[in-house]
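All protein chains but one are shown at their positions in the complex.
Our next item is chain A:
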Amino acid sequence: MKRVEITDKAAEVVKQLKAKHGELIFHQSGGCCDGSAPMIFEKGDMYLDESDILLGTVEGVNFYMNQDQFEYWKHTHLTIDITEGRGASFSLEIPLGLRFLIHSRLLTDEETSFFNSK
(Lines give C-alpha, C1' and ligand atoms only; values in the text may rest on other atoms or scores of the structure.)
Protein backbone atom coordinates (compact mmCIF):
# COMPACT_ATOMS: atom_id res chain seq x y z
CA MET A 1 0.00 0.00 0.00
CA LYS A 2 1.18 3.50 -0.79
CA ARG A 3 0.52 6.93 0.63
CA VAL A 4 1.64 8.66 -2.55
CA GLU A 5 0.99 7.72 -6.15
CA ILE A 6 1.42 9.45 -9.47
CA THR A 7 -0.65 9.68 -12.61
CA ASP A 8 0.79 8.34 -15.87
CA LYS A 9 0.95 11.84 -17.34
CA ALA A 10 2.85 13.18 -14.33
CA ALA A 11 5.17 10.13 -14.37
CA GLU A 12 6.10 10.96 -17.97
CA VAL A 13 7.15 14.44 -16.92
CA VAL A 14 9.20 13.05 -14.03
CA LYS A 15 11.01 10.75 -16.49
CA GLN A 16 11.70 13.68 -18.78
CA LEU A 17 13.10 15.77 -15.90
CA LYS A 18 15.24 12.87 -14.68
CA ALA A 19 16.77 12.50 -18.10
CA LYS A 20 17.74 16.17 -18.02
CA HIS A 21 18.67 16.73 -14.36
CA GLY A 22 19.56 13.32 -12.89
CA GLU A 23 18.39 12.21 -9.45
CA LEU A 24 15.43 14.17 -8.10
CA ILE A 25 13.26 14.65 -5.00
CA PHE A 26 9.72 15.93 -4.42
CA HIS A 27 9.01 18.30 -1.54
CA GLN A 28 5.50 19.42 -0.66
CA SER A 29 5.40 23.18 -0.11
CA GLY A 30 3.11 25.10 2.22
CA GLY A 31 2.23 28.76 2.40
CA CYS A 32 1.15 31.37 -0.07
CA CYS A 33 1.35 32.11 -3.79
CA ASP A 34 2.86 29.01 -5.33
CA GLY A 35 2.60 26.97 -2.13
CA SER A 36 0.42 24.01 -1.24
CA ALA A 37 2.02 22.30 -4.24
CA PRO A 38 4.55 19.52 -4.74
CA MET A 39 7.90 20.77 -6.01
CA ILE A 40 10.63 18.78 -7.70
CA PHE A 41 14.34 19.51 -7.27
CA GLU A 42 17.69 17.98 -8.01
CA LYS A 43 18.61 15.58 -5.25
CA GLY A 44 20.95 17.37 -2.86
CA ASP A 45 19.67 20.83 -3.74
CA MET A 46 17.47 20.93 -0.68
CA TYR A 47 18.77 20.25 2.81
CA LEU A 48 16.63 17.51 4.37
CA ASP A 49 16.77 16.13 7.89
CA GLU A 50 14.60 14.20 10.35
CA SER A 51 11.99 16.99 10.28
CA ASP A 52 11.21 15.97 6.69
CA ILE A 53 8.97 12.91 6.49
CA LEU A 54 9.46 10.50 3.59
CA LEU A 55 5.95 9.59 2.44
CA GLY A 56 6.92 7.26 -0.37
CA THR A 57 8.60 6.97 -3.74
CA VAL A 58 7.09 7.65 -7.14
CA GLU A 59 8.98 6.96 -10.39
CA GLY A 60 12.08 6.44 -8.26
CA VAL A 61 11.72 9.90 -6.73
CA ASN A 62 11.35 10.27 -2.95
CA PHE A 63 8.42 12.40 -1.79
CA TYR A 64 9.02 14.47 1.38
CA MET A 65 6.93 16.74 3.54
CA ASN A 66 7.76 18.76 6.61
CA GLN A 67 6.77 17.06 9.89
CA ASP A 68 4.48 19.94 10.98
CA GLN A 69 2.52 19.73 7.77
CA PHE A 70 2.41 15.93 7.81
CA GLU A 71 0.47 16.07 11.10
CA TYR A 72 -2.49 17.44 9.15
CA TRP A 73 -1.99 15.28 6.06
CA LYS A 74 -1.36 11.85 7.56
CA HIS A 75 -4.95 10.67 7.13
CA THR A 76 -4.92 11.41 3.40
CA HIS A 77 -3.75 9.59 0.29
CA LEU A 78 -2.00 11.71 -2.31
CA THR A 79 -1.85 11.45 -6.06
CA ILE A 80 0.62 13.64 -7.91
CA ASP A 81 -0.81 14.98 -11.14
CA ILE A 82 0.34 17.51 -13.71
CA THR A 83 -1.50 20.41 -15.29
CA GLU A 84 -0.74 23.32 -17.57
CA GLY A 85 0.29 26.32 -15.57
CA ARG A 86 2.98 28.65 -14.52
CA GLY A 87 4.62 28.94 -11.14
CA ALA A 88 7.17 31.26 -9.63
CA SER A 89 8.90 28.60 -7.52
CA PHE A 90 12.20 26.86 -8.30
CA SER A 91 10.46 23.59 -9.18
CA LEU A 92 12.03 22.08 -12.28
CA GLU A 93 8.86 21.45 -14.31
CA ILE A 94 7.97 25.14 -14.50
CA PRO A 95 9.98 26.00 -17.64
CA LEU A 96 7.92 23.31 -19.42
CA GLY A 97 4.76 25.37 -18.83
CA LEU A 98 3.50 22.68 -16.46
CA ARG A 99 2.83 22.40 -12.74
CA PHE A 100 2.63 19.39 -10.51
CA LEU A 101 -0.39 19.36 -8.25
CA ILE A 102 -1.81 17.06 -5.59
CA HIS A 103 -5.16 15.29 -5.58
CA SER A 104 -6.06 13.97 -2.15
CA ARG A 105 -8.54 11.49 -0.75
CA LEU A 106 -9.05 10.09 2.74
CA LEU A 107 -7.20 6.88 3.52
CA THR A 108 -9.48 3.85 3.69
CA ASP A 109 -9.82 2.04 7.06
CA GLU A 110 -7.67 -0.74 5.66
CA GLU A 111 -4.94 1.72 4.59
CA THR A 112 -5.09 3.53 7.92
CA SER A 113 -4.53 0.36 9.92
CA PHE A 114 -1.76 -0.67 7.52
CA PHE A 115 0.14 2.60 7.97
CA ASN A 116 -0.51 2.73 11.72
CA SER A 117 1.02 -0.71 12.16
CA LYS A 118 4.20 0.33 10.37
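Criterion: contacts are C-beta pairs under 8 Å (C-beta built on N, C-alpha and C of every residue); 3 or more make two chains touch, one makes a residue touch a chain; residues count from 1.
To be clear about the criterion, contacts and distances are computed from a predicted model.
The protein name that UniProt records for the chain not on display, among "Sugar ABC transporter ATP-binding protein", "Manganese transport system membrane protein MntB", "NADH-quinone oxidoreductase subunit J" or "Aldehyde dehydrogenase", is "Aldehyde dehydrogenase". Although one chain is not displayed, its contacts with chain A can still be listed: residues 27-37, 39, 41, 45-47, 66, 68-69, 72-73, 76, 83-92, 94-95, 97, 99, 101-106.
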